[in-house]
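One protein chain is absent from this view; the other protein chains keep their places.
Moving on, here comes subunit A:
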Amino acid sequence: MTGFVLKRLGSALLVLLALSVLVYALFYVAPGDPARLACGERCNPQQIAQVREQLGLNAPVVTQYLHFLQGLLAGRDYSGGAGLVLHCDAPCLGFSYQNDRQVTELLLERLPATLSLALGSLVIWLVVGVGTGLLSALRRGGPTERVLTVLTLAATGTPVFILGLLLLMAVCAYLQWLPFPTYVPFGEDPEQWAWNLLLPWVTLGVFESAKYARLTRSSTLETLAEDHIRTFRAYGVGERRIVTRHAVRGAVAPVIALSAVDFGTMIGGAVLTESLFGIPGLGKTLIDGVRVVDLPVVVGVVLAIGTAVVLAGAVADLLYALADRRVTLT
């Protein structure tokens, strides 16, 4: 177990290192001169040269990358010109070109919104998805299953922004049950936080739940066809108990494993939902960063997403082993 955690951590670090090399290469592959971008449009060549010096862009590429790594692990200092020194603490991802704020600070500020969105939709897709899947496995061949299959397919086939837009128009514009959502941090007002996130949660949750419904249905049916189910039928155990106690267990392991991975992806992947509902999360930060070629921000968000996905993968393996004791982690 400890061996597994250590091994997993080691490989996670390797993945992140490789990812950091890739995104750092962005600096050089991306169009435009980083110094010019950082300095702004109205800079003269001297000012640009000065910025280039401050950012250490004159050093060889490898040295620059090592400085970047050093900043991540131990923090680094930037000279702000005229003897001024800007210090950037340990996980240092540099400063945003846009507003000269520390990228790390920016990410930490945006993370709660993303986590709020991901957690809420996780709950919805687990409840709706697994519930729908179980119901259609139980009513297989009947009208209930056919209706559920159509709904599932419709939810899979509708792009998430269409779904969100339809919900917005229906709930906020026509019915006016809810005001148009604006993000309220949980710390400020938990009730407003929940009301404002309700639509994004439903949008993302319903969209994702289609996948989980199909997964749950197929793995439940698969388990129902296994020999040990026959054993309990042959011993007079009732059908409902067979499904709730024995068949569901077989379906649980893949569902939680996939959920963990999806949750990790959602940290950076809910771009469309975040943009649509104006949630100031990581996805929206990434899009905004790309639009104005704010390279440090882009690099920072990509690394954060990478970390989340890698961690989620490890957590998925752990959960899988907990759900199915036959699995041993090595």
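Heads up, the rule we're going with is that a residue touches a chain if its C-beta (ideal position, glycine included) is under 8 Å from a C-beta of that chain, and two chains touch if they have at least 3 such contacts; residues count from 1.
Operating definition for what follows: contacts and distances are computed from a predicted model.
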**Message:** So one subunit is absent here. Using its UniProt record, which name fits best from "Ferric reductase", "High-affinity zinc uptake system membrane protein ZnuB", "ABC transporter ATP-binding protein" or "ArsR family transcriptional regulator"?
**Reply:** "ABC transporter ATP-binding protein"
**Message:** Tell me which of A:L135, A:L178, A:V237 or A:L258 is the one touching the absent chain.
**Reply:** A:V237
**Message:** On subunit A, where is the contact patch with the chain that was removed from view?
**Reply:** 226-228, 230-238, 245-246, 249-250, 324-326
